[in-house]
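Below is one structure, written out as structure tokens; the observations come after it.
One chain of protein is taken out of this complex; the other chains stay put.
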Amino acid sequence: MAWASLNFRSASLKMPVEAEVLIPQPGYKDLKQEENYKVIILLHGANNDRMEWLLKSQIMDMTRQLPVLVFMPSGKNSFYINTYNNYRYKDYIAEEIPQFLRTHFRVSPKKEDWLLAGESMGGYGAAVCGLSHPDTFGNVAVFSGALVPKDIEKDLPGIRMSNIFGKNLEYGERLENDPFQLAASVPAKQRPRMFVCCGEEDFLFDVNRKFYEQIKEAYDTTAFWGIGGHEFVYWNERLKDMFKWFCPAELEHGVFMGRPGNDIR
Amino acid sequence: MAWASLNFRSASLKMPVEAEVLIPQPGYKDLKQEENYKVIILLHGANNDRMEWLLKSQIMDMTRQLPVLVFMPSGKNSFYINTYNNYRYKDYIAEEIPQFLRTHFRVSPKKEDWLLAGESMGGYGAAVCGLSHPDTFGNVAVFSGALVPKDIEKDLPGIRMSNIFGKNLEYGERLENDPFQLAASVPAKQRPRMFVCCGEEDFLFDVNRKFYEQIKEAYDTTAFWGIGGHEFVYWNERLKDMFKWFCPAELEHGVFMGRPGNDIR
Amino acid sequence: MAWASLNFRSASLKMPVEAEVLIPQPGYKDLKQEENYKVIILLHGANNDRMEWLLKSQIMDMTRQLPVLVFMPSGKNSFYINTYNNYRYKDYIAEEIPQFLRTHFRVSPKKEDWLLAGESMGGYGAAVCGLSHPDTFGNVAVFSGALVPKDIEKDLPGIRMSNIFGKNLEYGERLENDPFQLAASVPAKQRPRMFVCCGEEDFLFDVNRKFYEQIKEAYDTTAFWGIGGHEFVYWNERLKDMFKWFCPAELEHGVFMGRPGNDIR
Partner (left out) sequence: MAWASLNFRSASLKMPVEAEVLIPQPGYKDLKQEENYKVIILLHGANNDRMEWLLKSQIMDMTRQLPVLVFMPSGKNSFYINTYNNYRYKDYIAEEIPQFLRTHFRVSPKKEDWLLAGESMGGYGAAVCGLSHPDTFGNVAVFSGALVPKDIEKDLPGIRMSNIFGKNLEYGERLENDPFQLAASVPAKQRPRMFVCCGEEDFLFDVNRKFYEQIKEAYDTTAFWGIGGHEFVYWNERLKDMFKWFCPAELEHGVFMGRPGNDIR
């Protein structure tokens, strides 16, 4: 696998941006050269950055032998929407990055091979951006999503939420920024496969459960609950479930190969 | 905590080198500004590099609230000795880096506050460099050390061992490159505290056990065995034990604080 | 010299930040170990980031043999003030970074040894932050400063200036954000040494000239004009002048030593 730290100009955000990318390395182990890779865009949580998943999960070990490209952007504390104060993060995540990947890398053109995923603020972002662009993302994974940002304003004292969602946060209640309304709005034939998980000790358990209840009939939905808090100890276990859900065929006999933890990238 | 990716000229190696450093951030949480930090120099295994511990262990989470500076150099496949073909890695690890840290950072001058640790090839390096410089390193930790490199030549087909240890690897049998002879040679008053661990399924179990048997009386030695292979699944558990052994007072009531896994660095 | 890419949590900005630092390497060439380094904080221009000076100037070559630490933060498009929408960049630049440097590095405690400098938006930031904190910065260098941001709003179509300066940009006219008022407000005994430069073809020539006319009597001011545009071709020449002005004694016989361009860092 190749790991690239990218620095480029975002046309949507009109500034330099940085991202981490894990690129399958054909010829190493069992990867075939002619393959078009699957794609995962992986969103971090509030007060963190593009390095979060690399440092806190085993994402690098897990994808080492899979034909999957993983792209991890920085979302600052934008909640990944086109913010009230006009930073166009949704456009960046759901339009510019896919275009960038299709241009530069050997990625699959089929939406079934694309997954947008994230944790907490990133889970909200995955739901909002994914459900707004169902023709790009055939799969959406929400890890303990902050699905109603208004409810957690008090938990994020360092973030001026009105910059993102407007005074009184009414901007967050619009269709384009509300996962519940968005989920209801996607035409049946376009609906992505959904993966939802949240630990029972997580302060976001109820809202994730509520979201699941809304979508479980209409969408092809896979959910995981169980013991766990708002932390990577829980999400790392679910990440394995996510890979089994997103690329069962690529996993050998359904399990990760090799000796995770002690092989070279 | 601050994380620095360093690039500087090594006088010992006569080339540019790179290293990762985790620096305690006084003022954040409970760190006191006037403190001199403890130091851990952490060595990676064969066929890997300075990013290994950051990517495969929770070292960043574990030290976030500790007054401990962690320095992770790249050792290429040098086994961290002054090699037969004249790359002076031992001088770099055990002399130049400590001098560099004493010069640039607010580190403790006391050897009791310094620890040299590593896994596999890095465990061998920790033993060799640490026991050669007991006035610098008051603590040495060996995780599944490749303590007799000659025995594992067949396991490392990609490494031309004769560059490092000479034809027939006889250079590895000299006092200065042999952990067993070195351990026997350190005067009683200078002996560092030793931490040794190896899982029972590890192909290096026997040699680590043998090393332990040799030193357990003469050295202040702490050892961990138990189920486990040659991999980070095992080493990550031992890493927690290592912190309890190296900085029990700094851990609050002997345990890691906070929510490891979901706080910001 | 050591080059560190830093990643840490900013208490002022309440998010992870990144910065580049050039650290003198004692023992290499003529640097003395016991020295406390001078400090330059170097600010980039609009639509750029912390890598700008490293990539576009010879700053690394110029400081290789000087006992000067150079810190290059990212300012996004904040103009380095405490913005209208509440990102506290001025606090970050003028309070948190100096505190960070005093804590972690061997820097001089004397304000005479500290310089805040920048180009364009960064020149404005240097003037505003420096003149607001004259007890920290004994020296301020303005390269083609965007000293009246309101005047260049049309030149920066990608930046929503009202986020930074408020609707109608009236927030930029307050004392704390206006270099002209700030310069008039600093008590005589506290005034920093000033370095001002701007090329004659630069669209900011007039405003820099006007600033110079205001301060030239009251401040110890050094100015450079001459042929040149709003670009590094000009600023690189002035950067040499800045070093002669800021550390004449450290330059050997007043000139840069060695073979700039082909030595190792």
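Should a chain be cited, it is by its letter among A, B and C, assigned in written order, with residues numbered from 1 in that chain.
As a working rule, a contact is a pair of C-beta atoms (placed from the backbone, for glycine too) under 8 Å apart; a residue touches a chain by one contact, two chains touch by 3 or more.
Please read these numbers as outputs of a predicted model, since none were measured by experiment.
Considering the whole complex, the hidden chain is in touch with A, B, C. Set against the missing chain, the residues A:Gln25, A:Ser162 or A:Thr221 yield one that touches it, A:Gln25.
Note on the undisplayed chain: of the listed residues B:Met51, B:Ile93, B:Ala141 or B:Leu169, the one touching it is B:Met51. Listed here are the chain A residues that touch the chain not shown: 1-9, 11, 15-16, 21, 23, 25-28, 33, 99-100, 103-106, 264-265. Annotation for chain C: contacts to the undisplayed chain at residues 45, 47-48, 54-56, 58, 60-61, 120, 229-233, 235, 259-262, 264-265.
In the full complex, chain B touches the omitted chain through residues 7, 14-16, 47-49, 51, 76-77, 85-86, 158-160, 163.
One rule holds in what follows: only the chains that are shown with their structure count from here on.
Averaging C-alpha coordinates per chain places the centre of chain A 38 Å away from that of chain C. In chain C, 7, 15-16 are the positions where the chain touches two or more neighbouring chains simultaneously.
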